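Left out: one protein chain. Kept in place: all the others.
For clarity, chains are labelled A and B in written order, and residue numbers in each chain start from 1.
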Amino acid sequence: MIIMKKYTLKQLAEFLSAEFKGDPDCIITGIGSLESSVPGQISFLNDAKYKKHLDTTKATVVILKPEHCDLYNGNIIIYNDPYLAYAKISLLYDDRPAALSGIHPSAIIDQNCSIDNTVSIGPYCVIGKRVKIGRGSQVHTGCVIGDDVQIGENALLYPKVILYHKVKLGNNVAIHSGSVIGADGFGNANEKGVWRKIYQLGSVIIGNDVEIGANTTIDRGAIEDTIIEDGVKLDNQIQIGHNVHIGTHTAIAGCTGIAGSTKIGRHCMIGGGVGINGHIEIADGVIISGKSAVGKSLTKPGIYASSIPAMPYQTWGRVLVKLVQLVEKKKA
Amino acid sequence: MIIMKKYTLKQLAEFLSAEFKGDPDCIITGIGSLESSVPGQISFLNDAKYKKHLDTTKATVVILKPEHCDLYNGNIIIYNDPYLAYAKISLLYDDRPAALSGIHPSAIIDQNCSIDNTVSIGPYCVIGKRVKIGRGSQVHTGCVIGDDVQIGENALLYPKVILYHKVKLGNNVAIHSGSVIGADGFGNANEKGVWRKIYQLGSVIIGNDVEIGANTTIDRGAIEDTIIEDGVKLDNQIQIGHNVHIGTHTAIAGCTGIAGSTKIGRHCMIGGGVGINGHIEIADGVIISGKSAVGKSLTKPGIYASSIPAMPYQTWGRVLVKLVQLVEKKKA
Partner (left out) sequence: MIIMKKYTLKQLAEFLSAEFKGDPDCIITGIGSLESSVPGQISFLNDAKYKKHLDTTKATVVILKPEHCDLYNGNIIIYNDPYLAYAKISLLYDDRPAALSGIHPSAIIDQNCSIDNTVSIGPYCVIGKRVKIGRGSQVHTGCVIGDDVQIGENALLYPKVILYHKVKLGNNVAIHSGSVIGADGFGNANEKGVWRKIYQLGSVIIGNDVEIGANTTIDRGAIEDTIIEDGVKLDNQIQIGHNVHIGTHTAIAGCTGIAGSTKIGRHCMIGGGVGINGHIEIADGVIISGKSAVGKSLTKPGIYASSIPAMPYQTWGRVLVKLVQLVEKKKA
């Protein structure tokens, strides 16, 4: 990985509005972990249990909490939350390709769209009728934008994102490749054993500052809309059912599925591989451990879990036998 | 959401072959829930536990079971299964974009295809050799159809659906964006620690009236075909392994995975996030609760479950300790 960007210690400290110790003019060209960093890189210590790595790190600068500054003699940036400082600095060293520029001639755009003249649209995109796209937004290769979609400012749609008709995105929304927003919710009514489709008349409304990973799906609402509020962060391969409502600044890890009409609160943290039942409510501030199943509403903030850590196969087999015996004894 | 479609109460009742009470000429322009509907909308009461909303609903018409008609003084459609009535009426208010028309000049279609002249094919589709597509089918933007694929009548392939070679679809099949039908099954034989690929010689056969959600994958068979029978409904992000056979009118919710060579019966209902082992059989009429794991054949109809509802983290920690103690005691 070749990173060509260079900042001095003084520049980085100013960027963070932080104090520093050491050579203000030393050059930092990238970020490394304490263990792996090479000269020229900046690193950070967030958790005291890794402090031994301070003795051997080759990083040119280390970001430290005030209480850890005595542990290290080299160049230091002092910051209460070094992990957050790292997050902020990561922007400076981001090496993703430069923004697209302009509209590629192979993009097919309906005449009645309202697309800001700062928007860039990549090759082989297809943009439907009456689509609005706000200033600074980038729509990369092969995205398909349905009729009446509205996209705010500074959107970043990676290649092959699909937005079905009428989906609305706020400002600063990023969606990674392969994600599908606004496909039909899973609605069927049974008539004498045969499923009759319930046409999905709602849409998907996504707020500001939302990031969505790759191959995630968010279904359109059955009657009303599916809603993702401001600041929500969704990882890859997540499934959001129709009419789900996710509150502001909630983060959800990969492979989690949320069934229809469930309301997730604000500032929740939901682990990977979780399954959440439909038609329930999760309170603000709930944390759900990975691979848990949530069957009923969780009405109080706190940490919840139900996954069993894998154990040796034979031990687990004996546990399963005991589990069933618990019930059999009851019957006896 | 602007819905321009208008029907009178009398028209809707006739569409349902149902009786009604009230003003036959009142206009209904959309569907709402009892709680959220506004004047001009039709709503329904399926479950008596929500009957209190009849007192406050602003819906212009409500669909009610015969036994609930006394509870409401406004305009009524009388129907034994109001949820089914809603499903049927939802078609009338469906506002998805009008069908494509014709074949977009950017679509690349091999010369030896047999494509009905009523078929529409969107921009940037690529259609392989000897493909057959039946009347009324729509293939939206960017679909890729492999050699020797057969698609029946009235198919609806949303943008970016991929059908590998030799896949066959019946009539009235809908597949949402990002789904991949006919990729290789996961077959490998181990030779001294190294995996040797088993080439997947079968295909995928999908019956009539099947709907498949977004980003779902159905693998081609190893020797024989993977088979999805008529009327099956699959949600998003489902994984169907090679040589799976799913019986008619079975419905499967999102994020469920079915390993290879398993046979699922007819009229089953399988929840979301379920994992089903390979080489087993699930009887007709089985219902499997969300997030369950199915290791062995289920030979009788009924409801099955194995997921544990999430509980407070510390409580769950104590349960886990107890679980392991069950086994340790046995050994002692």
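By our rule, a residue touches a chain if its C-beta (ideal position, glycine included) is under 8 Å from a C-beta of that chain, and two chains touch if they have at least 3 such contacts.
All figures in this text were calculated on a predicted structure; none of them were measured in a lab.
Asker: Please identify which residue in A:K10, A:H53, A:K129 or A:H267 touches the non-displayed chain.
Answerer: Going through A:K10, A:H53, A:K129 or A:H267 one by one, A:H267 is the residue touching the chain not shown.
Asker: Can you name the residues of subunit A that touch the chain not displayed here?
Answerer: 1, 3, 30-33, 36, 81, 83-84, 86-88, 90-91, 93-97, 106, 122-124, 140-142, 158-160, 176-178, 211, 213-215, 231, 233, 235-237, 249, 251, 253-255, 267, 272-273, 290-291, 307-313, 316-317, 320, 323-324, 326-327, 330
Asker: I need the residue numbers on subunit B that touch the omitted chain, in ascending order.
Answerer: 108, 124, 126, 128-129, 142, 144, 146-147, 160, 162, 164-166, 178, 180, 183-184, 186-191, 193-203, 215, 217, 219, 222-225, 237, 239, 241, 255, 257, 259, 275, 277, 288-289, 292-296, 298, 302-306, 308-309, 311, 315, 318-319, 322-323
In the analysis below, only the chains that are shown with their structure count from here on.
Asker: Quick one: superpose subunit A on subunit B by CA and send over the rotation angle as a multiple of 5°.
Answerer: Rotating subunit A by 120 degrees superposes it on subunit B.
Asker: Measure off the straight-line distance from the CA centroid of subunit A to the CA centroid of subunit B, and report it in whole Å.
Answerer: Computed value for the inter-centroid distance: 26 Å.
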